[in-house]
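Note that one protein chain is taken out, while the other chains of the complex remain in position.
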Amino acid sequence: MKRKLIVFGLLFVFAISSLSACGDDSSGTTGKRSENTLTVLNYGKYIDEDVLKQFEKETGIDIKYEEYESPEEMYTKYKAGAIDYDVICTSEYIIQKLISEGEVLEQDYSTLSNYSNLDSDILKLAQSYDPMNSYTVPYFYGTVGIVYDTTKVTEEEVSSWNCLWDKNHKNEIIMMNSVRDAFIPALKLSGYGINETSEENLREALKLLDKQFPIVYAYFVDEIGDEMISGNAHMALIYSGEAAYAMDFNENLAYTIPEEGSNLWIDSWFIPKTCQNEEAAMLFLDYLCGHEIGIANFEYVYYASPLTSVVEALDEDVRNNEAVIPSKESLTECEVFTSIDDEKTALLNHLWQELKSRTVQ
Amino acid sequence: MVKKTLSNVYMAIIFLFLYLPILVLIVLSFNDSKTRVEWGGFTFKWYIECFQSETIMTAFATTLQITVISAVISTIIGTLAAIGISAMKARSRAFYLGSTNIPLLNADIVTGISMMLLFVKFVELGFVTVLVAHITFSIPYVILNVLPKLKQANRSTYEAALDLGASPLYAFYKVTWPEIRSGVFSGFLMAVTMSLDDFSITYFTKGAGVNTLSTMLYTELRKGIKPELYALSTILFFTVLILLLLVNYLPNRKKSTALERV
Partner (left out) sequence: MNKLRRQLLAGPYLVWIIGFIILPLLMILYYAFFDENGSFTLEYLSHIASPINMHAMILSLELGVAATLICLLLAYPLAMILNNLKIKNQSLVVFIFMLPMWMNFLLRILAWKLLLNKNGVLNTVLMSIGLEPVMILNTPAAVVFGMVYEYLPFMILPIYNSMARIKKDYIEAAHDLGANEIIIFFKIIIPLTLSGIISGIVMVFVPALTSFAVSELLGGGKVLLIGNVIEESFMQGMQWNAGSSLSLVLMIFVMVSMTIMNIFDKDGEGTAVW
């Protein structure tokens, strides 16, 4: 019995010591809100974690960092109100929705010291959802396209979204597990825009997706790049930057935007109404627009950066890589998502569940 | 003889089924190739990266804090409750035992969601909410381990001690405690295990930036391949193996075999 007690004692001491050892860096996680914390909500794999550490070190502000996978998940997390976020990064159509709901604080971002580093073309594009550029700061942008294994699929095949329905590639196609993105190919093939909201037309696209379901290998989001690198599929619907990352590891991969057109997306930061520390939030956004930090984040995330100094610093072949920096044609040919109301969002979610539960009528 | 061979083959197959994945993780944790399941040479770098990764280390620290604090608190509340329950009449005892069964029987996802709904109404989700949730689902294990010991305990020795002038506290420490001690410890250990292993309840009650190993893994696994996680799992496996062997196979294991613990 005594020996057993000693083991328990050791266990306990071990636990306590690690408790105190980690006490410093985990003080931000103890649920209490100290004056100088910043609660950040961002997409998964979307920032160089060293940047966060460096920011904490330079400013003395503690960052509570939380990630999410799909924009719908972010919207729910925010709306649930269980956590007061200070600064959030997400997709343009969700931001547009939040702006219309009065959830976004207006700021004079031109006062940021690094604001002039932002590409004015991208700011102009961002005006489609933020007319005065007063609600958001662009973070990364890119397109949605197809990444394919050049040893298994020809360039000609992937020139149309139809390739994603090709039975010859059964179980070799990865789709995105994100409602609006997954609908892009089906809507385009049905001849609609990506912002279609009429139930009839959406159902037409859903029928296509339902037909596609049996030949889809899996529905993923953040794993797509790694799955393609490992050669687990012939092609996948993918965000451009994720494709660029995969192409770096596997030289057989290539990226293209089918001729029917696709989606151009801009992810931006905004300061929500729940913000408790506006000053720190502005400081953080300014920090992200700086050149050094922009480079660090670009190298980690590998999506198109709206920071001019970052793009100028790139090698020519990287700059001309469609998967990294969308070409001017892509920018004009692709559509930007616009926000849809709650009812239509619910409809989309419902259609998505119909697809997954194989109950499409 | 044939029967014996067959038995051994069968055991070996199940053994392989259970341990093959763990073996794969261990081998890959030393593999110097990130993206493919191919042998790229021996390396320790994933171990170094594992210890340098703030995500992993913070989650590890949070897990330890939650496990230790929740196990201690639930052991105290649970032991006290068991003593109280053992002195109760049938009706109130039924109420307590019935309530105790709820978190045990309910699906994790339902327990997690019900607590989330409550917390969201009144407080901000964070470290404390996870802690409260863990205490809640741990207490029943403590009670169910201590109660049978109290039943076995001889009530009259305790009363006799009181009659002979011992204070209740002294009588408890000298008479009751030695009899329930093993139950309290196995309850504590079970609380630790349940807390370490929980995913669903933590997932629904955690706040921003709070991650236990389980919830961290869930996010990281969906983000793709990370060999640091192989290193982490190897470390965890051997830690658990050594600890369990120590706890179970030290002398005086009259009633403390792995079986009873589980």
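The first chain written gets the first letter, and so on, giving A and B; residue counts start at 1 in each chain.
Convention: a residue touches a chain if its C-beta (ideal position, glycine included) is under 8 Å from a C-beta of that chain, and two chains touch if they have at least 3 such contacts.
Keep in mind that what you see is a predicted model, and the values were worked out from it rather than measured.
Set against the missing chain, the residues A:Cys163, A:Leu187, A:Leu202 or A:Val216 yield one that touches it, A:Val216.
Although one chain is not drawn, the whole complex shows that of B:Ala61, B:Ala81, B:Val130 or B:Ala153 it is B:Ala81 that touches it.
Touch with the chain that is not drawn comes from one residue among B:Ser33, B:Gln52, B:Ser99 or B:Gln152, which is B:Ser99. Think of the hidden chain as still there; on chain A it touches residues 70, 72-73, 75-77, 79-80, 171, 177, 213, 216-220, 230-233, 346, 349-350, 353-354, 356-359. Contact between chain B and the absent chain runs through residues 7, 10-11, 14-15, 17-22, 24-25, 28, 36-37, 77-78, 80-81, 83-88, 92, 96, 99-100, 102-111, 113-118, 121, 132-133, 135-136, 139, 141, 143-144, 148, 162, 168, 193, 196-197, 199-200, 204, 213-214, 217-218, 221-222, 229, 232-233, 236-237, 240-241, 244, 248-249, 257-259, 262.
As a working rule, only the chains that are shown with their structure count from here on.
For this pair, chain A with chain B, the centres built from the Cα atoms lie 35 Å apart.
Chain B contributes residues 35-37, 54-55, 57-58, 61-62, 64-65, 67-68, 116, 119-120, 124-129, 181, 185, 188, 207-210, 219, 222-225, 243, 246-247, 250-252, 256 to its touches with chain A in the complex.
On the chain A side of its complex with chain B, the touching residues are 1, 3-4, 7-8, 11-12, 15-16, 18-19, 21-22, 25-26, 28-33, 39, 41, 44-45, 49, 53, 63-67, 69, 80-85, 221-223, 225-227, 229-230, 249-250.
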